[in-house]
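With one protein chain removed, the remaining protein chains of the complex are shown where they sit.
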Amino acid sequence: MVLAVMDLSVGRGLVEVLRGVSFRLAPGAALVLRGPNGAGKTTLLRTLAGLTPPFAGRVEAEPDSVAYAGHADGIKAQLTVAENLDFWAAVFGRDEVGAAMDAFDLRGLADRRAGELSAGQKRRLSLARLLVAGRPVWCLDEPTVSLDAENVARFAAAVTAHLAAGGAAVMATHIELGIGSAETLDVARFAAPPPSAGDPGADPFGGDAPL
Amino acid sequence: MVLAVMDLSVGRGLVEVLRGVSFRLAPGAALVLRGPNGAGKTTLLRTLAGLTPPFAGRVEAEPDSVAYAGHADGIKAQLTVAENLDFWAAVFGRDEVGAAMDAFDLRGLADRRAGELSAGQKRRLSLARLLVAGRPVWCLDEPTVSLDAENVARFAAAVTAHLAAGGAAVMATHIELGIGSAETLDVARFAAPPPSAGDPGADPFGGDAPL
Amino acid sequence: MIALILRDLRLAFRAGGGFGLALAFFLIVVVLVPFGVGPETGRLSGIAPGILWLGALLACLLSLDRVFQLDWEDGSLELLATSALPLETLAFAKAIAHWLTTGLPLVVAAPLLGVMLNLPGPAYPWLAASLAVGTPGLSAIGTFGAALTVGIKRGGLLLSLLVLPLYVPSLIFGAMTATRAAEALDPLPPLALLAGLSLAAAAAMPFAAAGALRVNLR
Amino acid sequence: MIALILRDLRLAFRAGGGFGLALAFFLIVVVLVPFGVGPETGRLSGIAPGILWLGALLACLLSLDRVFQLDWEDGSLELLATSALPLETLAFAKAIAHWLTTGLPLVVAAPLLGVMLNLPGPAYPWLAASLAVGTPGLSAIGTFGAALTVGIKRGGLLLSLLVLPLYVPSLIFGAMTATRAAEALDPLPPLALLAGLSLAAAAAMPFAAAGALRVNLR
Amino acid sequence: MSSLWEYANPRKFMATSGALLPWVSGLAVLCLVGGLFWGFFLTPDDFRQGSTVKIIYLHVPAAIMAINVWLMMLVASLIWLIRRHHVSALAAKAAAPVGAVFTAIALFTGAVWGQPMWGTWWEWDPRLTSFLILFLFYLGYIAMWEAVENPDAAADLTTVLCLVGSVFAVISRYALLFWNQGLHQGASLSMDAEQNVADVFWYPLVTCIAGFFLLFLALVLYRTRTEIRARRLRALLAQERTA
Partner (left out) sequence: MPDLGRYATEVLTAYGVSIVALAALVWLSVRQARRVRRRLEDVEARRRAPG
């Protein structure tokens, strides 16, 4: 198991969003999170990545095994594409960015300032970072936003290669990714019930009984 | 004609991206821009909206008839959803935001701080602004990013209603929008050729002849 | 335009907003000066009008890069530019909002802080008057500088560099008004010059700022 | 960690970057002070060490909100937090980068600007020494404050208010070093205290800052 | 006679300036070295100022040029604004560092001169103050060119800046007429023969002023050529990157 989630409750701020999420991810497995807007996909992914602490339950993963890519892309507009990638390679202790550049066809853009990229080109750069990070578990939040069909296929190929190499991936998306082996999890199933007194994960001030 | 584009050359910075774009949009017509990442869809839309001056050619539209919605959503995180909409209504000299709220199902979120919305909810808010603006020509850049299927349908309904009321729309997208009457324009057809000397729109320093 | 001013004010008041920022900075300067230059009252009251004006000016300068930058980052500025609102009106509204959130609190607070620096008695009303007359000019000039540098990431350096020379005359006349009042001389001539500066800046600024914005939004 | 420092330096140097920001602000303060307080050389040289230290401190304060804010806005901070780099190291690297882009230029520039304020001759080396010893402490304390307020839009106000009291001791000892040197007294004791302050700040800061970051990233 | 605007064509400008440059540079070196040598070695000391009077050969030409360079930049910028001639914008850009160095020289020599003459090397008098502001404007102007990516946008923005800065250039020229105070010298080059400096100082001074002007001209021609090349380099690189 590279990632095991047990009876997890997650939320943003004071509000519990999802409750009782459990799943296990073996090496080579991919999980696609689905659900309507505001269902809690982003919240769940942030918890998996260790950014938001869970309300209850546990996330089991090797330390430093998760690579997260969210809506914000963490790209510095003033640096070139190559400089951006090199920086992340250095942060993750790698020094090879060539493969990542190739996987998302960034060679031609290497010397372009990241601020001058189109939306899809920027997205490709932020996906290339995943390859540079070299982490086994990918937590991706709407990774294919702004990508054209060709680049969605590139992304699918990158994920497939990652899975084939023993990695795992959890991805939230609203569109079809074209990754054959992926299972789907509808997070709407886990929507947290309206809070009631005595809940372990609930806000201690939010119970039924008035003060 | 609500929008007529004649022999338009557009570009970003010093570089011409598209050349010779011409089309006319009658009331009730919609045009979907397609093309791979970096083809120039965003650049074209910005020029139509009057933000980027064209390198050559003309855009004919009534003054103040274009509403633009780009990648950046212009939402203030500290204001509530209702306050955000009210502000834009005031800027555009309208005072009715109810219809816009209904069209994108924002009533339930009205008092939520915009910074606490999920990606899709934010996108709905920025689309609702189009209805508030009350402009006849919509220029939309990837309007359905982050929307779930239900909300894509809401968006399609809003566009259809806008067209039925005599409006027009130009939309760049990579996915299927489900707007029956829309024509498609592949911008890759207009990719600007490598510049040569004497081009009207070209950079005066970029010609063939060396100095 | 009123909607814009109201929104900017509301944003300034929300959540740790920029409203008190200038005021806090002003307070900091005034509190720190005695630590820095030593507490002798004679020395302090001699430099008090200058320090108060300087603090007000720096507080103003400090908050300038937010005038357009935040709206530019989240795309609001583009949307505003495509709205029916002329950019001149936009710039003017921004300058007013900036003054209301920055200049006005300073005008109110300055006499109170004057006490901390041993400002001589007769100077109080004139200090307040000079700030009331001068800070609108600072906001106007600053809005122009902000329009010139919007979109330049970390353009703050450039902004300060550009605006600083333009602020010098206001500073000189403003501080002179308060100093002359403190020394029982006639403070009216520099005050009149200051008012003239502010009026000229307010009249010319919207056009220059709108031109700069148009270039920067391309 | 070195990659991080290098990146921050590179960002600071690029395109209107923040590199000169503090320096420009410092210059502004020093240039404006004589306009404000009047040009009499005697008065100026009396307050020169205090003003120089105050200017350096304000310049430092000014650039603090960029330490984490830009990285937070574009998501880099989240990504760095999920990388192998401990947040403590991150905070330390940020403080070093901040000092290199802010404190170091101030140390170099201060003696030059001292000339403009008629700083008495013997004070020059001690002013430079006190800044060299004191500004790392300012950067360290400031980084902690920036970590506390990251994510709060327009958190600058809060940041100034939090950091200000922590800066007061450095200001006092720093200005005292230069003033005592100017008055031909022994400047070593306040300098030693200043060095102690900076060391303590640098040692404790990474842990406090990392804790604050962890909370703010939730 | 062909139109003056032809020189706004980069290629035409390169050809003409290339032909002109050796002559202008030669003349500049001649005047400057000659004038400074004459002034430094061959003129007597002033009875009041002693040998410090020799500083005049640097201070006055540099100060005069510093102000006039800004006004020339203004003209060039306005040509860009009105007629959209790229070379003209680039000439303004090329002139700024030259003007900034002249300003710095005037400030420095003035300060050094002030120490023996006034007993202080700096005084916040109107002319000195407005001159310092002019220097800051030069820095801001150069920084603005560097900070803006798009050269056309940079040209537009710096034009606005140049317009505003001209107010200070004019003030530093005429500050003495506005405020009748301060320590600084009055006009020594006025037409009024009574007030004029003695001839022994006057001729080398004029030679130096000519030298500074020619040096400015040569440097601007040279630097504008560089800017044109840099601009073409940018255009070509931009094309390569998108090709």
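A, B, C, D and E label the chains in the order they appear, each numbered from 1.
The definition used in the following text is that contacts are C-beta pairs under 8 Å (C-beta built on N, C-alpha and C of every residue); 3 or more make two chains touch, one makes a residue touch a chain.
Quantities reported herein were computed from a predicted structural model and do not represent experimental measurements.
Chemist: Touch as defined at the start, partner being the missing chain; which of E:101, E:142, E:170 or E:206 qualifies?
Modeler: Considering all chains, including the one not shown, the answer is E:101.
Chemist: So that we can see where the missing chain sits, which residues of chain E does it touch?
Modeler: Answer for chain E: residues 36, 40-41, 45, 50-52, 54-55, 58-59, 62, 97-98, 101, 104-105, 108-109, 112-113, 115-116, 215, 219, 222-223, 225-226, 229-230, 232-233, 236-237, 240 touch the chain left out.
Operating definition for what follows: only the chains that are shown with their structure count from here on.
Chemist: I need the chain pair with the most C-beta contacts, please.
Modeler: Comparing chain pairs, contacts are most numerous for C-D.
Chemist: For chain A and chain C, let me know how many angstrom lie between their CA-based centres, rounded off.
Modeler: Centres of chain A and chain C (C-alpha means) sit 44 Å apart.
Chemist: Determine the centre-to-centre distance between chain C and chain E, using the mean Cα coordinates as centres, and give it in whole Å.
Modeler: 32
Chemist: Hunt down the residues of chain C that sit against at least two other chains at once, touch-wise.
Modeler: 15, 17, 73, 149, 152-153, 155, 157-158, 161, 164, 168, 218
Chemist: Identify all positions of chain B at which a residue touches two or more other chains, and write them in rising order.
Modeler: Correct list: 13, 71, 78.
Chemist: Please name which positions on chain B make contact with chain A in the complex.
Modeler: 12-13, 35-38, 42, 71, 116-121, 123-124, 141-142, 145-151, 174-175
Chemist: Using the touch rule from the top, collect the residues of chain E that touch chain B in their complex.
Modeler: Answer in residue numbers: 10-11, 14, 86, 149-151, 228-229, 231-232, 234-236, 238-239, 241-243.
Chemist: Touching residues of chain C toward chain B in the complex: what are they?
Modeler: Those in contact with chain B are residues 2-4, 7, 10-11, 14-15, 17, 71, 73-76, 78-85, 217-218.
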